[in-house]
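Comments concern the structure below.
Of the protein chains in this complex, one is absent; all others appear in place.
Right, subunit A next:
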Amino acid sequence: MHELGIIIQIVKTVERFAEENGVTNIDTLVLQIGELSSVIPKYVEDCYPAAVDGTLLQDTKLEIEILPGNCICHKCDKVFNLIQHNKQCPDCRSQDWELLSGRELLIKEIIAY
């Protein structure tokens, strides 16, 4: 359960960004979480209210976009989802692949008014 520490970090970053850009009201915070990052979206949603309490983001809605854990096969260039295919290329069965996405943990944007 390390999501609370992470979300506190996110709140700090957003507060700094808001201050630098003269933003005082944030309607929505949009995060992008990769399927292969060690962060569980459900837990992020659960700790969010506690982390934003008393901060600039107190009344801000949270939106999470999930990024797929995709990789490219080194043998046949097929792009496939690592989790769905159990780390094996569905076409040529090779386990020699390179990760393209899925480890991200990004603050994508804020919607302010």
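Remarks
Just so it is clear, a contact is a pair of C-beta atoms (placed from the backbone, for glycine too) under 8 Å apart; a residue touches a chain by one contact, two chains touch by 3 or more; residues count from 1.
Following the convention adopted for this analysis, contacts and distances are computed from a predicted model.
A chain of this complex does not appear here, and its UniProt-recorded name among "Ubiquinone biosynthesis O-methyltransferase", "Thiamine transport system permease protein", "Hydrogenase nickel incorporation protein HypB" or "ATP-binding cassette domain-containing protein" is "Hydrogenase nickel incorporation protein HypB".
In the complete assembly, the contact with the undisplayed chain comes from A:I10, out of A:I10, A:V52, A:C73 or A:C89.
Although one chain is not displayed, its contacts with subunit A can still be listed: residues 1-2, 4-6, 9-10, 12-14, 16-17, 21, 23, 27, 31, 38, 104-113.
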